[in-house]
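Would you mind keeping the following structure in view while I ask a few things?
The complex appears here minus one protein chain, its other protein chains still in place.
Chain nomenclature is as follows: A and B, assigned in order of appearance, with residue numbering initiated at 1 for each chain independently.
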Amino acid sequence: MSLDVRLRHAFGSFILDVDFTAPAGVTALFGRSGAGKTTVVNAVAGLLRPAEGRIVVDGATLLDTARGVDVPKHRRRIGYVFQEGRLFPHLSVRQNLAFGGWFAPRTAPQPDFGQVVALLGIAGLLDRRPGLLSGGEKQRVAIGRALLSAPRMLLMDEPLAALDEERKAEILPYLERLRDETRVPILYVSHTVAEVARLATTVVALKDGRVARIGAAADVLSDAGAAPLFGPTEAGAVIGARVLRHDPDGLSELAAGGGRLLLPRVAAAPGTTLRVRIHARDVIVALRQPEAISALNVLPAVVAQIGGGEGPAVDLSLICGPDRVLARITRRSLIALDLAPGRPCFAILKSVALEGRESGETTAAFRAEDR
Amino acid sequence: MRPPRHRQLLAALLALCVTAAPPASAQDVMIFAAASLKTALDGVAAAWSAETGGEAVVSYAASSALARQIEAGAPADVFISADLDWMDYLASWGLIDPDTRRTLLSNRIVLIAAGTDAPPVEIAPGFGLAALLGEGRLAMADVDAVPAGRYGKAALETLGVWGNVESRIAETENVRAALAFVALGEAPYGIVYATDANAEDNVTIVGTFPEDSHPPIRYPVALTADTANPAAADFLEFLGAAPARALLEAQGFTVLDPTDADAHAG
Partner (left out) sequence: MPTLTPDEWQALALSLKVSFWATALSLPVGLLTALVLARGTFRGKSILNGLVHLPLILPPVVTGYLLLLTFGRRGPVGAFLDANFGIVFSFRWTGAALAAAVMAFPLMVRAIRLSIEAVDARLEDAAGTLGANRLWTFVIVTLPLILPGVIAGAILGFAKAMGEFGATITFVSSIPGETRTLPAAIYGYTQVPGGQPQAMRLTLIAVAVAMTALIASEFVARRVARRIRDG
């Protein structure tokens, strides 16, 4: 399945001009507020008609302004999960969920009601009214409702933005299961790097109305040139690691492609694969294997790419086995250590910095080589 | 603490509102007149204004409605009714000045038809009015309250056709509204004053009711008891003068001399 989007639309002085193709899985549409993400999603859903554009989902042309094709929104079969949920207040949760099913075409494969309810953990809410649900519950129902309309793809517009940290942490596992267990492709809008890192298969980064970078999640997040898009505190790579065991002193040992990782205890059982997020600013680069330091994770690496820019800090993309890790260091050190592409070095990560909260289970592939 | 400017503005605005409604100056007269007088009395009022410089404001409606309004305290100076009963009614409540009362005009009621060339109808006892009406209705002013309606009903009763047409009446608030219904073709026939029929081009007088079939049509005029307006008495006198007579007669009214007018005890 693929998503083909080409759009051009002007809002006053802001011009949106995007052109991208995304494969199956979760495609994260990332960008700062105002970068044009919601406009793209609304155009795909049929809620907005761009001045010029062509949108093809899984071979079906939904919009082609050049040929006068504009499928009305109720026939596009695109499930949309809105930021505010938008559940129908006068219908019960069960009726809200069933709503999409009432209008799904007979020929489409009908999703199983029980399965979706179980996937999202909302069985206990079925007879309630939306007015009595918490924010997290509402969003889960909204996701269920969209799924049950047998969509050819799901759109999610910052579905976690209106929730507090607790609720977000509660829902993210459901979204991961959604990604891994259903075959419905998802276009996920977010301005939060943590969500993107945890969920995305593909990342489309928008800046000022244009696509700045597109690629597999692992590649985009470890790209030194793309790091400015994510900002100094949020930039960082995502690598896959399998849980080996949980040590009695509260640490968990994982096996990553480039070496062993020790983190504070993660909730996953041994054998599960996790995505581990490594903030670039938490990575120290050394030319020689350090001795007698507190950091427990020292991975052999090779410098692959040095980011641009002129400030006091610079981003480096390091190759660690099959993975890439992003490191952010001072320009002074870059020069002092004479780091250049090809230079072997060590990436040092504090265990404590690899806080488990940001790591989620994954079974889907998120590196280009895995697809 | 509001700035003084706002207070001043507000005061000025209020003053404007109060003075904008022009108070009746000593020269103006307020006249309540039966609806059937409209065309004729407008001319008289204009003539009086031209002569005296004051303004004669006339309010036309059914005599019944006007009498009720005066009873409720309306600020009329002069009342001209289309029948004696309503003037008597006000007199019994002491609302008119009996010394100023006189009977001014006489009129005839006629049967009118829509259009400009309707065939004449012979008005005789038992004439086939119901058959003429067919599916349509006979437009008349309210037969219980409005003078024109009461005269009409009396005439029809005398001629013995009231029972046949009683359920076919379309009653209106005043005689001019009945005239309008016939003029528009909404009702095929109507009973109005001869003067009304003269004033309207789109109707034809197809018959005149015999004067003995109804009580004499008399238009009494009087000053209201409350009025202290000298111009009112002046207007009253003007009504009897030659120019006013000419205007009224031109419309078809019969102007009565003071001597033979007061057939009814004033």
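Everything that follows uses one rule, which is that a residue touches a chain if its C-beta (ideal position, glycine included) is under 8 Å from a C-beta of that chain, and two chains touch if they have at least 3 such contacts.
In this text the structure is predicted, and so the values were computed from the model without any measurement.
Only one residue in the set A:Gly31, A:Gly46 or A:Pro185 touches the chain that does not appear here, and it is A:Gly46.
Touching the chain that is not shown, out of B:Asp83, B:Asp142 or B:Asp196: B:Asp142 (per the contact rule at the top).
Which of B:Val44, B:Ala62 or B:Ile96 touches the hidden chain is settled by the complete complex: it is B:Ala62. Of the candidate positions A:Ile15, A:Ala104 or A:Ala286, contact with the hidden chain is made by A:Ala104.
The omitted chain makes contact with just one of the residues B:Glu55, B:Glu186 or B:Asp234: B:Glu186.
Listed for chain A, the residues touching the missing chain in the whole complex are 45-47, 72-80, 82, 84, 86, 88-90, 92, 99-100, 102-104, 129, 131, 145-146, 149.
For chain B, the residues touching the absent chain in the complete assembly are 62, 64-65, 68, 89, 137, 139, 142, 144-146, 169-173, 177, 181, 184-187.
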